[in-house]
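So the structure is just underneath, and the comments pick up after that.
Heads up, one of the protein chains got dropped from this complex, but the rest are sitting where they should.
Order of writing sets the labels: A and B. Residues in every chain begin at 1.
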Amino acid sequence: METVVKIENLVKRYDELVALDHLNLNIASGEIFGLLGPNGSGKTTAISCMLSLLEFNKGKIEIFGKEMTPTAYDIKRQIGVVFQNVAVFDELTVYENIDYFCGLYVYDKKERKKLVDEAIDFVGLGDFIKFRPKKLSGGLLRRLNIACGIAHKPKLIIFDEPTVAVDPQSRNNILEGIKRLNSEGATIIYTSHYMEEVEQICSRIAILDKGRVIAQGTKEELKDMISKGEKISVQVYGISEEQLAKMLKIPGVAGADFADGTISISMNGKSGGIAQIIEFLNENNIGYGRIASELPTLNDVFLELTGKTFRD
Amino acid sequence: MFFDIFKCRFKSLLREKSGFFWTLAFPLILSTLFFLAFSNLNKIDEFEKIKIAVADVQKAGDGFNAALRNSGLFEVSQTDLEQAKKLLSEGNIKGYIECKDANDFELFVQKSDFEESIIKMFLDSYRSSYSSAEKIIASNPASAKDVINSLSEEKTYINEMPSGNGNSTVIYFYSLIAMVCILSSTYGCSEVIKIQADQSTCAARINISPSHKLKVFMASISAAFIFEFFVTLIVTAYIKFVLRIDFGTSMGFILLLCAAGCFAGISLGAMIGAVVKKPEQFKIGVLVSVTIFFSFLSGLMYENMKYIIQKNAPALAFINPVSLVCDGFYSLYYYDTFDRYFLNVSILAAMGILFSAVTYFVLRRQKYASI
Partner (left out) sequence: MQAFKLYFKIFKRSAFFMVLLYLLIFGLIVALFALNFKSSSDMGFEAQRSRIAVVDNDNSKFSKAFASYINENSQPVELGTGEQAIKDALFFNDADYIIIIPKGFGEDFLKDGNARPQSYSLPNSMRAVYAQRMAESYLKLFDLYIKSGNFSFEQAKENVEADLALKTKTSIVSINKSDTGSLKRTVDYVAYAITCMVILSVSLTMLAIEKGDAKKRNLASPISASKIGLQVFLGNAVVSLICCGMIILLVIAIFREDFFNIYGAWYSLNILIYTLVCLGMSFLIGNLVPKNAVNAVCNVIALGGSFLGGAFVPQSLLSETVKNIAVIDPIFWFVKANNEILSISTFNLKTLSPALYCMLVQLLFAALFFSAAMLAIKYKRTKS
């Protein structure tokens, strides 16, 4: 598949702090590429370098096969960015804001009007086109922010934490929108520190920590990288030491602990061991209550790769 | 594209209400107040005949009486001493003269102001003349008649030259307009902040677009300039046509001066916006306070401040843009030649070009060390 963004050995230092440490990324056309990392891991810095807003110390950035520079206007024309902070003019109405920013890309008035109308439809702000940003609620403001970034129909759209401090309903709305843009042919780069979101929409994910990519792949590939598998917990009325030891012999079971009336069983590798566990409980006449199964999350991936949890 | 951005920015400026207050409403209100308060100020020093009383004038003689009359300085009531005292204590006269002898008087007043001083000087010079006459006649008694004749002859010894009838309160209005011009620096500063990606997110959006940054900037700064220019013209027109403050003759020169002032102001603000890396509020605050201080130095709060600076620290007047605009108006109003006016306009233009050049070199940079 065609490579849209290619970053090689990108290094960015702020005095003592190394924000990006030999970062390498390849993003292919048609992907929703997730850039996941805790706060301060270098996501926004990476984006800013990609956009040629920031100077960097070392490395190479190519977009659509050409080197990205501040004056690479033919590349810039293909990119749309939705910034983390709402970046609109307070004095202009919803319509005028979108029109203004779209006007920086599309100089033909007729064509622009069509694009602006489409963008307004896309984010569902049709009822608010005469409103000033100050009158919009937080969620609507985010939608306006998105409309300003995508009105010119870019081939590559970068979303930099678009859902921070957004209510759940608007968040879903945004995520749905991203999927729709992708299905219409745009390549998406999506940065977030919400793992659930990234898992939900991204086709490929890079996990960033301290300016480096510590893992990259589809979410399944990422989860395969770690030893940990499904975790099953069973509420029981009682279980003996022998029975617990016996449990470990069930194929796929990596460990079993009993505490506070609950057995916690960790499975190896792929999921699918729950049937054997239930069978074992029935065979041994162990009365059980609620059974819960928990799949490994990207947090577990992060924990195992870095030794710390994501939200530290 | 240029025109679209220009239109958009112009619309934004029109909608920013708080900016309107300081650049438009406030100067209009202040100029109205100046107008109401200063309308009589110029009469403060106007000469009017001084009301005095003379007691026992017969003791001084006809010569004194004639001199009093011919001097053209006084409105004399001839009274007795008691009456004179009463008039003075009631404030009806500025002073009374008690005549004791042909050349011996005593003056009674309540204050040491100019009116009282003029009465005293009249008496002093009467006594001096009397004494001179005595001495000259003593040296040559035959000349007595000539001496007395030439003494009573009203003859001027100094040629009064025509000099301009200027009203110094106009300086308040001129420096007010000048302040409006230079306050446009706040707009220049905001426009730069809106184009520098390390200063605002809207600017980042502009920086990543395929439009040339300096072209976008030229469009938005032109919008700010035209906007401010119109605001300045509204204020000037109000002062000239509604308050009827004298601006001298030529409308074209007034327009040119306003344009030069706004240009210097906008580019000053743009330079500060580009060079100083501080929050917007801080930069605007600094610009406003510096402008107000400059306005103070050019006479906004006290008109003579302009002269004091010009006389004691002329260099300061030449680097103060507010003072340059104010002085430009003053030159148009009061001088017969245009040299000084063109000097002011040229310095303003040069300042504007210098500030713009600095701004250009900072803005040319397209990548930032940090955002």
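In this text, a residue touches a chain if its C-beta (ideal position, glycine included) is under 8 Å from a C-beta of that chain, and two chains touch if they have at least 3 such contacts.
Note that the structure is a prediction, hence the values are computed from the model and not measured.
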item: Displayed chains contacted by the hidden chain, counting the whole assembly; value: B
item: Per the touch definition above, residue among B:143, B:201, B:222 or B:366 touching the missing chain; value: B:143
item: Contact partner of the left-out chain, one of B:129, B:201, B:222 or B:366; value: B:129
item: Selected from B:12, B:190, B:207 or B:310 as touching the chain missing from the view; value: B:310
item: Where the unshown chain meets subunit B, residue by residue; value: 18, 21-22, 25-26, 29-30, 33-34, 36-41, 43-48, 73, 85, 88-89, 105-118, 120-125, 127-129, 131-133, 135-136, 139-140, 143, 146-147, 150-151, 155-161, 163-166, 168, 171, 303-304, 306-307, 310-311, 330, 334-335, 340
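To be clear about the criterion, only the chains that are shown with their structure count from here on.
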item: Inter-chain centre distance, subunit A versus subunit B - centres from mean C-alpha coordinates, in Å; value: 65
item: Residues of subunit B defined as touching subunit A within the complex; value: 1, 4-5, 8, 11-13, 15-16, 197, 200-202, 204-213, 216, 366-371
item: Interface residues, subunit A side, partner subunit B - complex; value: 14, 48, 51-55, 70-71, 73-74, 76-77, 79, 81, 83, 85-89, 91-92, 96, 99-101, 103-105, 107, 109, 148-149
